[in-house]
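All protein chains of the complex are present and in place, except for one that has been dropped.
Chain naming follows the written order as A, B, C and D, and within any one chain the residues start at number 1.
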Amino acid sequence: MKDFDKLSEIAVRGLARFSSRRGVLASLGGLLGGGAFFPALPVARAQEGSGSGYPGVAPQSTGNPEDPGDPASCDYWRYCAIDGFLCSCCGGSQSACPPGTEMSPITWIGTCTNPADGKRYIISYNDCCGKPACGRCLCNRNEGERPMTRPQSNNDINWCLGTSTAAYTCSTAVIIGVALEQ
Amino acid sequence: MKDFDKLSEIAVRGLARFSSRRGVLASLGGLLGGGAFFPALPVARAQEGSGSGYPGVAPQSTGNPEDPGDPASCDYWRYCAIDGFLCSCCGGSQSACPPGTEMSPITWIGTCTNPADGKRYIISYNDCCGKPACGRCLCNRNEGERPMTRPQSNNDINWCLGTSTAAYTCSTAVIIGVALEQ
Amino acid sequence: APGVENPQRAHLNWMLHCQGCHRPDATGTPPGTPAMAGDVALFLQVEGGREYLTRVPGVANAALPDDQLAELLNWTLSTFDGAHLPADFTPYSAEELSAGRKRPFVSEATQIRAALREKFPVDVKTGNAQEGSGE
Amino acid sequence: MAFRRRGRLMGMVGAAALSGWALAPAMAELPIEPTPNVLSLPSDYPDSWVYLVDSNFFGIESGKVIIADVGAESHQMKGEIGYAQFGFFTQAKTRPETYVVETFYSRGSRGQRTDVISIYDNASLLSTGEIILEGNKRAQILSEPGAFQLSHDERFAYLFYFTPAASVGVIDLVNRKVVNEIDIPGCAHAYALKDYGFASLCGNGSVVTTRLDSNGKLVSQTMSEPFNDIDADPMYSRGEVINGVGYFPTYGGSVQPIDFSGDTAVVGKLWKLSADEGDAKDSKRLFGLLKSKPKGSWLPSGWQLMTSDDEGRLYVIMRANATMDDHDTGGGEVWVFNPKTHELVQTIELDAESSLIEVTHGADPYLVALRPDQSVDVYKAKTGEWIRNIGGGMLLTSFSAQAAN
Partner (left out) sequence: MAFRRRGRLMGMVGAAALSGWALAPAMAELPIEPTPNVLSLPSDYPDSWVYLVDSNFFGIESGKVIIADVGAESHQMKGEIGYAQFGFFTQAKTRPETYVVETFYSRGSRGQRTDVISIYDNASLLSTGEIILEGNKRAQILSEPGAFQLSHDERFAYLFYFTPAASVGVIDLVNRKVVNEIDIPGCAHAYALKDYGFASLCGNGSVVTTRLDSNGKLVSQTMSEPFNDIDADPMYSRGEVINGVGYFPTYGGSVQPIDFSGDTAVVGKLWKLSADEGDAKDSKRLFGLLKSKPKGSWLPSGWQLMTSDDEGRLYVIMRANATMDDHDTGGGEVWVFNPKTHELVQTIELDAESSLIEVTHGADPYLVALRPDQSVDVYKAKTGEWIRNIGGGMLLTSFSAQAAN
């Protein structure tokens, strides 16, 4: 067992933002051949502001101080309940699909708090469809996510519905409104 | 650049036997998200006899001392010019295809030396076809391999030819004769 | 709009609870998720239609209190099919929704919808005769 | 090792061998091996075999189901079958067959869509047929147990459709054709009931029973009272069925039983996943592994976060310091409960956090736990002893596993 540990748990810079608060997709080391990851490693990096948290993915900015954070990072505020590859890393943006894909008109909807203004925005998680899975910036967060029995609040569905093909490419997080104060 | 090195070159137990003598496939760290490998690491392990060289793949034996080595290791003598996933790791063996696949009748041929008897055996690298790529034990060695202009000595071709589908699953190394002494 | 105390809240509830499947403009994905735009208020013109809208699963199952659900239904009717809203329309009340949602339709929603739509005025029935159950 | 072996051989044939392989012909040669040579499997798989299901998010067209012997010391991978585009998998008990619900496009990720149930023979792993699902309605979701179930006599398969309208396809597996589609608006899944029928979990927190006749025609549909507050403490839509009773964890750490063994789903009494009840019954702690847990900080978490053994014990992945938003994350311990007495009978500390566990059949079963690197750790379920790791790139992104029947 000790030997096994030594062999298996040599750290590797990870695939995704492996926060301990992240969901099943976030736990995908996805390392072909058995590499292991330490959840703490990439998280620490992102918190130090040293990059997007995804090695080999350059940080981005919206250019708008009212929309803070890095859209190429799983930490970005709008991604509070996203599950999939970030379109920002795939030729799209946080609110646009990559060229050649089709944005699903049928989506699930959540709310996330913008740290710049403290408001809860209504976010539509539109999937982009029709190209091979992007493979970059796998991110899964589940704030307020609900089971399959309530699909409009569930992120484990391939939401490429109503598109010409249901092949999943990546996910966006589009602002469609601001929630009322409660 | 220094920072980059630190981030990228944290070692990981590797996908394949990454001997420095191995080919382009062997150089596939295949680590989603940017993990790096140190060629020396898994090689050293295999030489110490601590396993197949593929983490998470148990060592095998032919049971025949005249056919020495580990058929689940890229080091196994018959694999001297193989290129692909080892069927031994995929539900087949060094000379048999996994269930549900079809063994290609059209192959390329090489010769490898059996360290037990010192003889050069003629090896037929039959690909197994019709299931998704196995993904385990990627191994590429090129002893005596020749360019595409001499296909019968080339391992960069998908040899799933003459089968009902050409989808590549894994590769075997079948003894079909003994080379004449030179 | 009648029976809509807070249109902004109603719209936000539409976003959060409906539009993901029904699309922002209520055009839906027929036949499974039928279009509501342009004909949903016609249910109010046929017998049984008013009750149907309180028991159809998408309404009955929505994660909203009765009063906000009534407001959302009223808002949906006037927003997406105001032209067919009867002049004497009495807005849905919380009590009416509370009663209807306790007895939600399941698979029979499809047949009930089809039967109700049969009674729609001919000119609109033929124009948008998709059947479905989702709502 | 090869070279050590050679040295010994050379020693045996004497000093002349030092001149190289010129003398080798005196020794027996390795025999010529037959081609083609394709292995096959038994029709009935041993208890230690498991189906490991790989969705392969990095090539969704290229998923696969791996058949593995987790009890073997080597050669654990026995074979594989395809599993394309958010597939579902299940196996028959009464026929040597497995079923994969999958989706293909004529041009990979574009073009004409075809949904099928692919049927494979256990021994040959060859496709022995398929049932085309017209209309392309099948749900493409991460695999959940209720999305694809067989009737108890294995005549029908019940398959969750989502377009986003929700319905259930009723497929006759004997005659290999779709015989009906039942709308379940506002609900999801189809847990098999007695005879013909299924139960679906609904967005208002109720369960709907759909009864069918022997032709798959609708007989009746009845909805229970709402019993789950999906806002406050949602029940996972993934349950583990033990002797006909489905056990559904809640995000907040309880278990909701629903009895599927009769003609109608019957909602049971919620109970708490906690060490407390077990603490009161020390004599029933079978394996001496129970530890005192910090109360309130452990929650169920993971994707396939529950499984069971043949003795009916319920295994649940638990996460320390969890919140409800961690529901899919996975955790570092597996707690084992007697679901009838609700007592905690065992805890297993995992070598790595896991979001997927499965226990094999048999009297001394194995616990399989997916590691974050997508290799699997194998433990003795009864003792929690770590036995081995099986990996090597076999799985890329796995969300389900099933012990072979």
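Operating definition for what follows: a contact is a pair of C-beta atoms (placed from the backbone, for glycine too) under 8 Å apart; a residue touches a chain by one contact, two chains touch by 3 or more.
In this text the structure is predicted, and so the values were computed from the model without any measurement.
K.L.:
With touch as defined up top, name the shown chains that contact the chain not shown.
P.N.:
Taking every chain of the complex into account, the missing one touches A, B, D.
K.L.:
Extract the touching residues of chain A with respect to the undisplayed chain.
P.N.:
So the residues of chain A touching the missing chain come out as 15, 30, 32, 49, 54-60, 64-70, 72, 75, 77, 88-93, 95-103, 105, 113-121, 124, 126, 128, 131-138, 169, 172, 174-178, 181.
K.L.:
List every residue of chain B that touches the chain not included in the displayed model.
P.N.:
Considering the whole complex, chain B reaches the absent chain at 1, 4-5, 8-9, 18, 20-37, 39, 85, 106, 130-133, 135, 138, 140-151, 156-158, 160-161, 164-169.
K.L.:
For chain D, which residues lie in contact with the unshown chain of the complex?
P.N.:
56, 58-63, 82, 84, 102, 104, 106-110, 114, 116, 118, 127, 130, 393, 396
By our rule, only the chains that are shown with their structure count from here on.
K.L.:
Using the touch rule from the top, work out which pair, A-D or C-D, shares more C-beta pairs.
P.N.:
When the contacts at A-D and C-D are counted, A-D has more.
K.L.:
In whole angstrom, how far does the Cα centroid of chain C sit from the Cα centroid of chain D?
P.N.:
Distance between chain centres, rounded to whole Å: 40 Å.
K.L.:
If you average the CA atoms of chain A and of chain B, how far apart do the two points sit, in angstrom?
P.N.:
36
K.L.:
What whole-Å value do you get for the distance between chain B and chain D if each is reduced to the mean of its CA atoms?
P.N.:
Inter-chain centre distance comes to 31 Å.
K.L.:
Touching at least two other chains at once: which residues of chain C meet that condition?
P.N.:
As it turns out, chain C has residues touching two or more other chains at 20-21, 29, 63.
K.L.:
Could you check chain B for residues that touch two or more other chains and list them?
P.N.:
15, 30, 32, 54-56, 135, 138
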